[in-house]
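All protein chains but one are shown at their positions in the complex.
As written, the chain order gives the labels A, B and C, with residue 1 at the start of each chain.
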């Protein structure tokens, strides 16, 4: 179903070429201020058209709040918001209607919905559906920030270029604030330039690139999450795999754990200035599915954009035959630069939900 | 909450040192035969005590079905089952009650439950809680097998030793059948021996090892899953992160995608003998969150066992002071060999749920 | 939370004086035609301004579908729809903002939402929120009609005037079709006239009247529903108590059962023309929470409209003092005539959900 969350529910609706895309957020606590400026800023970071290698299509991504907010504060009732779709060239898609793009959801969507779905521009599967997700997540992020919880993400990898990793023990506020202001959120600007070059090169070759995003949440108190079946890892992973093109997630040392020895993977506990801390953070701030008070740290892997300019073998379902598809138009060679803010805000949504869930632990 | 699933619900209960651990499975279709022999076999593969490096504790893991089954068939009503806890030495844990084991859920559980939880043997956080999960999953697995859907897992990695990867395009039935009969489920027995040696060596050093499990589901038809927010990847990941020590999951090429180019990551579509297939399977059988009819393929990373014999810095919460903990008794140096069947059966549960969810797509 | 349903989810959002009210329907099967003409007709039956005794405010109740429908067919993706709010006179409510109207949700909403809620016109509690409910329900009703399932409701009671009861054994199609065409849906037009007179009289006295609606669903096959905890009665009641002013629901003989003897309450079973029928229908078509193939029959009680023209004792929360409120403006003396279509469509929504749930009973 198109709803996620336990105490805080997000429902997403809309198709790429329909009149709007939008969302309903239910379960927001009443009286929280809605920082529209911050939300707009985050949405702009997701919107296409900022980079030279990007598609010409210009999505405005201006949201309109339809309910649940009065005088700039949440009412506690469901917040519905829409983003109007403008400037779609639906005709571009007409000729490819029955030609399934490999690596996309064209074929699987066709099977699931029996061909009744609007497949133009990817329809309900479009990456554009991440716009309402960023809207909801940015709102959650601004509410958490007032509680001293800060979530930020950077581009960890694009193709073979790697950015510096986050310090697992924590991050200077000046760093996360700067990341959000950067047009290309990396810790090492040198790596960032190399990534940009790699993307531009991929574009010239009509090819695309995959990558990875690393996300950190600081200030989450110990005690959020559950052992079964709503571990923080389960909840964050459930959300992250809703972002198109995400094919992997790992927490703390993640897949590196596989080749590690126990003694090198330890997070010793200690009292420090009256607080409990761990002296390392291999576990990415989560033990037994529950936050331990240290920074929460995870990585998501993105596959290369499936729309490439080279001819591709595929099927034409109207004639039940094999065919060759050569996509025209301009396509993003890499969506990772725009994905960092999606990961960051989506994580914020999950964490605000966990904060509310935590309220129920005591009567 | 301790329940997972959409159409098929699994609720797990029990603590390591309580009278029983168990589960309730709700939403099972009526009239399915319950293959107790197969379930027992799978549960034995999870039970400790089979390997020379394992702990002395012998868990019988005999389940008793309390409801929902009549004359060997599901009734359609909730199936409750319990596994009796026997031979726990609760006294062993008394002295460590207030000393939090690093890398475990002792501290986070204490914060969440306010110290009211039974922490003996890990309590509700114990790896032993995977026994009812294997019970439920093995039942699902046997039901799916009758539909031609076969799920199997092998040890992909232990420390620095790697097993051969699955062929992403599919697997010979003789292979998966053999895996389930092996005491150490690997594709390459040579790699298996090297893994065993590495584990024995870690044990001698009072250390532990991490690893990875690779899982494949063959025969899943196209059309299962959803784009938002219950993609097959979301559902499988949600489940996998409920298995203690899992810290990463990836589908298809997973984190390798990050460094790949689009043209090398393509899964061209083709009609082949009247069926739609992909000619490669980088995506692990899932596009847009929905199965495409090809084998579903994913990997899970396990962190090294946190209980090691070396002295560890930690805290004593009864006296609010730092202390050093040296765990006595024998502890598994690596849980990955026993984890393969947990991954495999847990995946089966998620897939049977997806099969039932799929029924609702049409009136 | 503001979502209802198992396989079919309805989320309602909006406030009486916000820009829109609306809903998202998730889980609709793909390929169902959307009978907008029928939906509009049903929505007009709910809209105010049709009767001489009604308020002057004219609500257009024109809906706009934002997603999930392509070429007049459901896509299987979430259907979002909005109804624009027009002509609200928010100023009328300014002076009463802190004066809690007795019998309304002003005070309870203020406590729940901490005063952050938009209370103008009842805000999110407004009876106007039944408009998206009728939208969703009318769509469900038209889908069920194509399956041979027909749902209709009539005004059973207004004040002391009673309409004829439905024949519990079933209803002539000509009857239900006529009911939907009537401006005042009653089986006996004589009773209808007496009801109208009673309402007009109540209005003259600045008073209001309660009433009851009776609903019947014909053609529901045996086997829908569950014993625990989603009996058809539970699901229908859950929905009905979401309709403002509903204070009671009963199935079949309902509260009359309390004074009955077993022998007079029997529904003998019989084969009749190859079908199983009951020879009476005291149980209203439901046994053990599951439909038995006979007409489903239930009644809902509505309390008198709380907004009356007489002075009422109440509180002013801005000054923490008792006060007297005399409501100005015109208020409906009885909402039951408009409520019949709300009951009928809301029941349709629940039954379409049950139809989809039923699909999961077999693999």
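Observations
Criterion: contacts are C-beta pairs under 8 Å (C-beta built on N, C-alpha and C of every residue); 3 or more make two chains touch, one makes a residue touch a chain.
Treat the numbers as computed from the prediction; the structure is a model and nothing was measured.
Of the listed positions C:73, C:97 or C:303, the one in contact with the omitted chain in the full complex is C:303. Interface note: of C:211, C:295 or C:337, the residue touching the hidden chain in the full complex is C:211.
In the full complex, subunit A makes contact with the omitted chain through residues 7, 27, 29-32, 76, 143, 147, 355-357, 359-363.
Where subunit C meets the missing chain, the touching residues are 1-4, 6, 10, 12, 100, 102-105, 107-109, 111-114, 124-125, 129, 156-157, 159-160, 202, 207-212, 222-223, 225-231, 233-235, 237-242, 244, 246-255, 257-271, 276, 278-279, 282-284, 286-292, 299, 301-306, 308, 310, 312-315, 320-322, 333, 361-362. Those residues of subunit B that touch the chain absent from the view are 1-3, 9, 11-15, 18-22, 24, 26-27, 30-31, 66-68, 70, 73-80, 82, 112-114, 116-118, 123-124.
Heads up, the rule we're going with is that only the chains that are shown with their structure count from here on.
Rounded to whole angstrom, the centroid-to-centroid distance between subunit B and subunit C, based on C-alpha atoms, equals 46 Å. The distance from the centre of subunit A to the centre of subunit B, each centre being the mean of the chain's C-alpha atoms, comes to 26 Å.
Distance between chain centres (mean CA atoms), subunit A to subunit C: 39 Å. Across the assembly, subunit B contributes residues 361-362 that each touch 2 or more other chains.
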